[in-house]
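Here the structure comes first, spelled out in structure tokens, and everything after it is commentary.
The complex is shown incomplete by one protein chain, all other protein chains being positioned as in the whole.
The block that comes next holds chain A.
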Amino acid sequence: MSYAVEFDEVSRSFGAVRAVDNVSIAIEEGTFFAMLGPSGSGKTTCLRLISGFERPNAGHVRIFGENSENLPPNRRPVNTVFQDYALFPHLNVRDNVAYGLMVQGVDKRSRHGRADEMLSLVKLGDYGDRKPAQLSGGQRQRVALARALVNKPRVLLLDEPLGALDLKLREAMQDELKALQKQLGITFVFVTHDQGEALSMADRVAVFNDGRIVQAGSPEDIYQRPRTRFVADFVGSANVLSPALSQSAGSAKAWHSLRPESMELAKAESGRLAGTVASIRYIGPVKRVTVDLGGDQLTVAVPAERTVPEPGTRVGLNWSDASIHRMEDE
């Protein structure tokens, strides 16, 4: 298996701030790779190290096996879909898409032909003559995608490309991006702070915090078996059980994570743990019931149609041994 992008102990500092701190990753060719993390966690800087807008202070970034340190952005086989699209306001949509071909010296007829092809690929075939300002957010996003793809990059970088879209559009674009990646077969490196987006689209996910990768793996790995409290909390807000609580529930004396949907409410006396219902939050398909254990709080996801005890009621909590996961935190 060959790697599209490799980070070899890469660090990048801005003054005293270590934005990227000794990161090593290998991104296999043809995968949909997500970099997930809160803002300021270094994921965007990693993307910019691949595109060439930042250079590492230490370590190497290899693109298809070649050291990229001395390669300016315009000579790298990667293209970027920018966070706020960065469409050229003075060019119409067709010329925006054809820009990459124009700077290569492709003549007007063939570059406009190719641009129109790309525009129909993103379902904007009739919009070539418009200016970016005349398009909606979702349409601009597609133009940015077409513009980045027209050069036939071997790696497509996407910097929070769906962040500015509303929920419905975002979900539709997620499906389209995933389908497009399958169809083109090229590597996608996708930066996002939205864990749902990362888990649903990516083949592999790297979770960033404070400039480091805290866990990399398949979406299932990350979700089911978070390595640290940070990952458990950031990816889908799992319950975190302190060593003491874990011990009283019959597990080892260590930090554990437990998914809300893996737990069930039971009678107070028959649960592994018992507490009082503190609050109930209705969020569409499930109710999130927060149970107070005298200091610690755990959340249980209950199917919405089921009736749950009133706040103040004493309840027990149960789960299967397979669903509790021990973490590495000390």
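Keep in mind that, in the parts below, contacts are C-beta pairs under 8 Å (C-beta built on N, C-alpha and C of every residue); 3 or more make two chains touch, one makes a residue touch a chain; residues count from 1.
In this text, contacts and distances are computed from a predicted model.
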**Request:** Identify the UniProt protein name of the omitted chain, choosing among "Phenolic acid decarboxylase", "Xanthine dehydrogenase family protein subunit M", "Phosphonate C-P lyase system protein PhnH" or "ABC transporter permease".
**Result:** "ABC transporter permease"
**Options A:99, A:127, A:208 or A:223, residue touching the unrepresented chain** = A:99
**Touching the absent chain when the full complex is considered, from A:73, A:138 or A:309** = A:73
**Request:** Out of A:147, A:170 or A:256, point to the residue that touches the absent chain in the complete complex.
**Result:** A:147
**Prompt:** Looking at the whole complex, which of A:90, A:109, A:168 or A:306 touches the chain that is not displayed?
**Reply:** A:90
**Request:** Name, in rising order, the residues on chain A that touch the hidden chain in the full complex.
**Result:** 51-53, 72-75, 78-80, 82-84, 86-90, 99-100, 102-104, 147-148, 151
